[in-house]
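The complex appears here minus one protein chain, its other protein chains still in place.
Right, chain A next:
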Amino acid sequence: MLLSIRSLTKTFPGTLALDGVDFDLAAGEVHALLGENGAGKSTLIKCLTGAYHRDGGTVALDGAQIAPRSTVEAQELGIGTVYQEVNLLPNLTVAQNLMFGREPRRFGLIDTRAMRAEAREMLRQYGLELDVDRDLGNYSVAIQQIIAIARAVALSGKVLILDEPTASLDAREVEMVFDVVRGLRERGLGIVFVSHFLDQVFELTDRVTVLRNGRKIVTERTADLDRMGLIEHMLGRALENEVEQQSAEGADTTHPDLLHFNGVGRRGVIEPFDLTIGQGEVVGLAGLLGSGRTESAELMFGIRPAQTGSIRDDKGPLDLKNPRAAIAAGFGFAPEDRKTDGIVADLSIRENIVLGLQARRGWARPIPRAEQNRLAEDYIKRLDIRTSGREKPVGDLSGGNQQKVVLARWLAMNPRFLILDEPTRGIDVGAHAEILRLIHDLTDAGMSVLVISSEIEELVAASDRVIVLRDRRHVAELSGSRVVPDTIMRAIAGGGAKGGEAA
């Protein structure tokens, strides 16, 4: 075995994050590490990369015991990591990023020519021909991700840990990254692959290890597992139906109109679009990354003011000049990038949940502490936020639980129209189904919901109606029996689509 972990244990105050976990990684294999949020995947990885110091157990690399104390030490030992958020410097050139910290020198100065040549040679191994003098930020996330991989492999070269590398990539880009990973597997690297996308796990990996509540549940060859079995391992309970099949009549029920967006648009952002939202309706926005989904939502929530068009409800026109105006009109928006746009990391779960409510009440009317506590406890229970207490800083929670806190903030305000941008991104299957169920509960209670998602299956499961976007335009509106993956895909792809043009 290239890497062999035995009874790894790590405790945090109040929680046993890893409880005697065994994990083996062979050279030349891609090994998926799966589990729900808080199962211990991140902790395991951080113990390997030296970010955490383990409390018990052994880690052997090539038969030798190791205990890295920092990421640098882990890299020197041969363990490199690439995270979901690219950890490079976008304002440096590609070459500088690749060679950062080990620049070739001549007479004590950086030899830029040698640096460029070396960078180009590194990228050629990955089938990339780039202008290495351009700033990294000019390239797509997929290219940046591959550059991050190239850098990690060059620095370490034995074990490569990919922590949700595909979370912000579209299908074609995922394929690009996968080709790179397969190439590295053939070169004999051991690769740990963490992902929430089960399809990708089945497509790419050789073996699967599932963690749950800090324990190892199973390690199996991927080929011997089916989807259902895998999910059962992860959730620890037999799931009746992975994604609750929405009853077919859902599409036929009529929803009284709640909001009208007429010709709302902004130059260079999104073409003017018309959209009517019904009360208690779930409208899905489908499209590739960059097709204008998030931009549509931003206009609808006043984050970017619309240049054209009008918005009105049954009482009259609404002026959504900024998010506060939108909130006053009863709108809510749970953004895609919860780290930068959603959570306030250093504040507690309680404060994050009441933040929106408090902002609406105004600073002079503080929500009584007892009421805050009740709200927080209520939503921690209702949304099953995994935490040791409501006063814990939100930044300490896992991604899925952070997302639930942001959701709780909006639910506490009881909006009539809630926009959810990628509500299940980076969230495990269990929470996934929970959030879909939650959307149903909310709309049953009369709330209207707009869901943006890259996962077509999820849109189909959740939505009464799906709007398809392409090249910053709303190109099709599908409802009723046409809300099926096949039709949506064809509308996204465009050309010869049977899906009708925009209403």
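The rule we apply is simple: a residue touches a chain if its C-beta (ideal position, glycine included) is under 8 Å from a C-beta of that chain, and two chains touch if they have at least 3 such contacts; residues count from 1.
Note that in this section contacts and distances are computed from a predicted model.
Peer 1: Pick from "Sulfurtransferase complex subunit TusC", "3-isopropylmalate dehydratase small subunit", "ABC transporter permease" or "Branched-subunit amino acid transport protein AzlD" the UniProt protein name of the chain that isn't shown here.
Peer 2: UniProt lists the chain that is not shown as "ABC transporter permease".
Peer 1: Could you tell me which of A:A27, A:L92, A:L288 or A:V344 touches the chain that is not displayed?
Peer 2: A:V344
Peer 1: From the list A:R69, A:R227, A:R324 or A:R374, which touches the chain that is not on show?
Peer 2: Of the candidates A:R69, A:R227, A:R324 or A:R374, A:R324 is in touch with the missing chain.
Peer 1: Considering the whole complex, which of A:H31, A:H233, A:R409 or A:R472 touches the chain not shown?
Peer 2: Of the listed residues, the one touching the omitted chain is A:R409.
Peer 1: Residue-wise, where is chain A in contact with the chain that is not depicted?
Peer 2: The missing chain touches chain A at positions 303, 323-324, 327, 333, 335, 340-347, 351, 355-356, 358-367, 409.
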